[in-house]
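And now, chain A:
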Amino acid sequence: DSITLYTSQPNADAQKTVDAFIAANPGTEVEWVRDGTTKLMARLRAEIEAGNPQPDVLLIADTVTLEGMAQEGLLSAYKSPEAASYDAALHSPEGYYYSTKLITTGLVYNTGVETAPTSWGDLSDASIKGQIAMPSPLYSGAALIHLATLTGDASLGWGYYEGLAENDARAQGGNGGTFKAVASGEKPYGMVVDFLAIRNKAEGSPVEFVFPKEGVSYVTEPVAIMSSAKNVEGAQKFVDFLLSEDGQDLVLDMGYIPARDGMGVPEGFPAREDIKLMAFDPAEALKNAEANKAKFAELFGAE
Partner candidate 1 sequence: MADIDLSSVGKTFSGAPALQDITTRFEDGEFIALLGPSGCGKTTLLRILAGFEAPSTGRLRIGPREMANAEAGTNLPPEERNIGFVFQSYALWPHMSVRRNVSYPLEIRRFSKAEIARQTDAALASTGLADYADRMPSELSGGQRQRVALARCLVSDPCAVLLDEPLANLDVALRASMQGVFTDFHSRTGATMVYVTHDQAEAMAMADRIAVMDQGRIQQFDTPQNLYERPKNRFVAEFVGRGTVVPVQSVESGGDALQAQVLGAKVAVQSAPEKGPVSHVCLRPENLTIAETGDLRSKVTRVTYMGGKYMLETVTDCGARLFAETRARLEVGAQLGLTITLPWAFSED
Partner candidate 2 sequence: MSRTLQNGGSRTEARLLSAILIVAICLTLAPVLRLFVEGVIDQGSPSLTLMREVLSQTSTLSALKHSLVTAGLGTVVSLVFGCAFAFLVALTDLRAKAALVFCLMIPMMIPPQITALSWTQIMGPSSVLLKTLGIAPPLGSPQPLYSPQGIILLLGIQHMSIIFLTLRAGLRSIPQDVVEAARISGAKGLRTWWQVVVPLTLPSLAAGTAITFVTALGNFGIPAMLGIPAGYATLPTLVYQKLAGMGTTVLAEVSVLAMLIGAVAVSGILVQRYFQSRQKLHLVGSASRPLALPLGAARLPVEIALWGVVCVILVLPMFGLLATSLVPAYGMPLRLDTVTFSLWHEVLFRQPATARAFVNSFGLASGAALALMVICLPLAWLMERRKTRLARIFDSLLDLPYALPGVVLSIAMILLLINLPFTEATLYGTIWIIFLAYVARFFAVMFRPIQASLKQLDPAMDEAAQSVGASFRRRLRDVILPLSAPAAAAGAILVFLTAFNELTVSALLWSSGTETLGVVIFNLDDSGETGMASALAMTIVFVVMALMALIQLLSRRFPKGVVPWQT
């Protein structure tokens, strides 16, 4: 009895998750493949195209992608008993996918700078012109969600991005690149996912992470079951495990904010109540994805 899992969790985290699942469900083996979301999706697309998708369960970066797959009928709906402990915004109403953690995107800066930013708006300040880096929504799903969230916010909107463009903000590839640019001091200000900055800071990198006062955008590393799953029962067990308290403890352990209500936060994070999440609708985001990208490309002169 075995299930196949495609995940974009970092290697060590994926290993921990699988080990814990097996410990909790003896007798179910897990074959797993770990890679970046883009590559996993490319692989999966090719497999689907060839008519032989491999995974039973997906545990990957964002809800928008899964929303798209659900609309194509590639996912199977499952009402997990654990869903009750989750905010309704964190899973699809039909049960196609469930968020497992909160990865927020906030502000980061190199400790070598003079003034620390506190809000998104601070990045439009002309005094730091040319010193800002951020992930590009053209290359990163998380960044696209970030873009959708911020432009959907009434007080920020596209006007905010226009300001950034004016301030010569550079859209780096992904979060890794952005972080490096900030840590190396090449672009001392940036927007980046929380754990990257907080963990590296703990290890000695010269950076500081800020939860801006307007709130943060977030992605949720949702889990979903393929409609082509060969081992549906095993897959459901896996989903239940991830959503269970044990599974969420694991998330906490790895240094992320669990999605389940009533869990703690990892070290270095403010209390969960103090983290303000901005509103986000995956279906809307999916619908606007192409338009958002096009507009972004136009603003930032991405050729």
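Here is the rule we use: a contact is a pair of C-beta atoms (placed from the backbone, for glycine too) under 8 Å apart; a residue touches a chain by one contact, two chains touch by 3 or more; residues count from 1.
Regarding selection, all candidates are chains of the complex that A comes from, given by their letters.
Everything numeric in this text was worked out from a predicted model, so none of it was measured.
Of the numbered options 1 or 2, all belong to the same complex as chain A, but only candidate 2 touches it.
Chain A meets candidate 2 in the complex at residues 10-12, 31-39, 41-43, 45-47, 49-52, 54, 64-65, 68, 72, 110, 112-113, 128, 130-131, 133, 136, 138-141, 144, 170-173, 176-177, 179-181, 183-188, 196, 199-200, 203-206, 286, 289-290, 293, 297, 300-303.
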